[in-house]
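Excluded from the complex is one protein chain; the other protein chains are retained at their positions.
Up next is subunit A:
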């Protein structure tokens, strides 16, 4: 056996090699293509290609009545669909000038925070998988399952939820749903603590993530970053605190920030956000007890579908049902921008309405799309293995990236 030459990191290479990372690569968790110029293990430059699952949602939305656009928003960030659904409902309610009863706001807050938890569970446990620790992932998935069972109890579906309606919820939360929420809080307190003790001070994990893909606050703001990855750089911008929607101003919670914006800081920020989400849900459950327990939608008969048995037995309900389904309801000619804090950052809905049954123009400000554009520039000079965990900690969701 003769010795094979071993290249070290500092050896000059005579030529760069091209690596097609994706479109379907097991390490990227989604349809992402990056054509990388590699100098050994190090990335010299990269070009991202996106759009593989572009489904023209903005165009489709121009031909659909408002309530049929909710299922489209499901398929943006499908790890936290309820936030997208409710962001859209609140946009339309803002356009129509509907104010929600407090109880509906609190119910929405519970669902949105549960969705944020599931999204962060997926992101952080997958980050563990990408650094070689599968254990955390297998444990955390059961908590996501617990949240999906709550969704199932409330709206009947799990992933693409289509939860809630314009004007409130389609039905009240039943006792089983509340029991499941309380039970989830109880088990997840234990589970998240366990997860943190597996990772936060784990030598291998910290060595693997600390100092990887550091981003300054200036660069992050110049690239219009939002969400946990922006907060990991030290900027405390959170839509829930800056422009409270759905009565977030009634809640007491903190916005965690990181120090240097590296993968480890993003991991810690997301973990802390899950604790804060649980805090919010606990407060919401307490607040709900003081509200009348039979209110689950606003009193807006012209926009909220009446119950089916009333449609058959009540003339007014039948008229409203017909008007809503046929799009005969007057809507104001106006433009509205509404932003919610999605799991990945500021999810904005820019809606131009001309008074018709469907939007004249609807634009989604998708945080994944805007966050991802820094990926290729920031990968320069990075090791390939670091670029992989950088991608999973950006938590780019292909559905939201490509719309």
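As a convention for this text, contacts are C-beta pairs under 8 Å (C-beta built on N, C-alpha and C of every residue); 3 or more make two chains touch, one makes a residue touch a chain; residues count from 1.
Convention: contacts and distances are computed from a predicted model.
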item	value
Name under which UniProt lists the unshown chain, selected from "RNA polymerase sigma factor", "ABC transporter permease", "NADH-quinone oxidoreductase subunit C" or "Threonine synthase"	"NADH-quinone oxidoreductase subunit C"
Identified contact with the non-displayed chain, of A:63, A:182 or A:308	A:63
Residue, one of A:38, A:198 or A:334, that touches the chain absent here	A:334
Absent-chain interface as seen on subunit A, which is shown	50-51, 54, 56, 58-60, 62-63, 94, 219, 221-225, 235, 237, 242-243, 326, 328, 334-337, 339, 346, 348, 350, 352, 360-361, 363, 365, 369-370, 373-374, 377, 402-403
